[in-house]
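I'd like to ask you about the structure that follows.
Here the complex is missing one protein chain, while the rest keep their positions.
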């Protein structure tokens, strides 16, 4: 079954970039594939405004409703394509595979389904790319893979990516979408929060920029670790972001959240997010932020004590 | 007139301590006087519970109501006596004198009155003392001197004391009571907030402990500078502490503060103060805190990077 | 008196029977010492049997026991002095997290503890041990001071999880927890984290980034509450017992998975049967680790803490780049790699 996973997909070959300095051998960039994901039907209905949209038009508009600007969820690879300068992305660690260590009931089956659905071996995509001329380390959750939940592999891939960014002295951008820590890997999943955060401690101490982009939905252990730790926090409009989901809050303490709670805009109003940015503006904004934070861009060349 | 200031007072001679190392000559400790302040009448009425208290009993109880524990305001020198090991205090900079730089209407007269009332040349008392065996730099506002307001002299004395603490590698304790920056010295008073805070930046970077004790009342520019900057914030029970006084709030935005607002307990509930401590417990608590923060007490001997 | 737990009932019945026999023997003047001794022996065996092989769900029940000692019950057993420091200096003083400076075997330490209430009133005050962002920010503030003054940090974990309500969301619960994780990873002082009762998901982890992670014998440390897990997976919260087993969250599991470093023995029957002995044992283990850690250089402590975190996680890695994903997957069982 698993052998067929990548068969149905169209591939676009992205040429590799030169191996960065001081990179461990196992981290050497390879030629990677970026998949063009196509929705099944010819048209789709906007869940916000109800408008019936042609799939082609929606695709052309980066899956943002042409009428009401509703941001449809998109895959990690689609995001990648919207962001990086053509032919600059080199994926890392796509050979890490999940192990059902706890022999958790039904986990193996769920993993298989997730691989099929997301057409990826796990729910994380990491690598090195260039955005508007500036090299950067990129990490993405894949929402289609078990809700973007974080187990050992996602945690390890993100941690490695951050560690390599330190070696390469590159900024990091993480695009989050996740239900949180993956319960099927128990305490190991929980500690991926600490592991990724610890790597970010080192990144910060190295004086490198970290931009966290929160997309719909980002919750739980991911909000309580790397997603909240950016020097700059950006969210897509309308994205739901929080620690506990509204259903769990309702079940646990019988509190009904008011309309609009946990949206990107709610979070911004409460001081938790810097910028709410339309998908169409994301690349340009990231490009500017990366340039303004490049070493030596401002005052950076002077020696610090 | 001024020559008579100290005449009415009983003096207790406190022997000087050896000159600390690396101290500038002008900062050399002298033999100083601690004044025994005696209330005028034989008895006084507690403003909280209405109990009529004998002055002698009140004095013996550190001016805390024997019935309801109301903490009467006390002078800087009275506090000093309650705190330091006998004969260990050496005052600094008691020769700094205020100048009416702005030629502010009525300021000279107010200063003269304040000197008379507080029986001090200015509203600050600083020096080096020992509390339960631990040497420490001590600073006090004097509430009887123009409401403990901070002008150039108070700011300078506190700043010098903090700077000397850095040289001597001693902890600092500041007892605040103040209406804020002194308006009669205009922008110079305002910048004493920045000056004292900057000295505390250096103290913190030197890894030295700073304990701020807030007493009734502490407001305005003092709350917005050194009084809020302690590693540990302690307040006396019932002390009123805030940025803007209740009367000004009422005048400005017609908001009536609820009962109990701006008390030490209110501040503690709102997370702004560590400890509310009875006057009778203050010395013992400070002694323990000083000991626990002595260099090498815990893990401190190891070299830091 | 504590409500008896279901699995304790045979033991309690036996103990009741012994009491009756003793009473009968005394009243009637009949010597039943042989029978009583036999029953007493039986009780000891039963007790060891029950508490020696507790099922995960039973551990959950002990860990959550209403009479289980909380931080305040241990404080005098552990410390010569404890000065509680309050507030986050931003918004409030959260009573679900308590912290301050303490003297542990003569050494000043910073202590941070999650505290559940002992009765309804106290539980409302302490939000049932579920901290709000201000609780984590208080912890962070106090830990920053520990780092500044080179004081070891002892954290004590006992929470069903972080507060989950609108207020927590408004004030950035995720951010508050994440800041603790980042900060603890960066400190140069020894950190020992002890799970004292419930170790409930992210809300517990926020205090869990220790050089050493201790777990009391009858505690659990879990990515999710078993009820929530059952509810999400099987749409049936009553299947919490199955979830408890599936989640592998007991102290033994956590030790095996590289998260916990040592299990602190509890008195037979659980810490609530003898808080004093539980506290003494905890103090002994804490001292052992702390005296070892205090010998390490600050940068080494920090590096070792990183190394410990870095090693947590189990996955499979293709060793040769030319090997295809599918081949690797079919070899999954033979090829499991545990990172070190």
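Letters A, B and C name the chains as they come in the text, with residue numbers starting at 1 for each one.
Heads up, the rule we're going with is that a residue touches a chain if its C-beta (ideal position, glycine included) is under 8 Å from a C-beta of that chain, and two chains touch if they have at least 3 such contacts.
Predicted, not measured: the structure shown is a model, and the values here were computed from it.
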Residue among B:87, B:186, B:207 or B:238 touching the omitted chain: B:186
Identified contact with the non-displayed chain, of C:137, C:188, C:289 or C:305: C:137
Candidate in contact with the missing chain, chosen from B:123, B:171 or B:221: B:221
Hidden partner interface residues of subunit A, rising order: 204, 207, 209, 231-233, 268-275, 285, 288-289, 292-293, 297-300, 302-305
Residues in subunit B touching the chain absent from view: 2-3, 5, 26, 28, 30, 95-99, 101-102, 104-106, 121, 152-153, 155-156, 159, 180-183, 185-195, 197-198, 200-202, 204-205, 220-221, 223-229, 242-244, 248-249, 251-253, 255, 257-258, 261-262, 270-272
Where the unshown chain meets subunit C, residue by residue: 89-91, 133, 137, 171-172, 175
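We take it that only the chains that are shown with their structure count from here on.
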Reference subunit B; chain at largest CA-centroid distance: A
Rounded Å distance, subunit B centre to subunit C centre (Cα mean): 44
Whole-Å gap separating subunit A and subunit C, where each centre is the average of the chain's CA atoms: 32
Residues within subunit A bordering two or more other chains: none
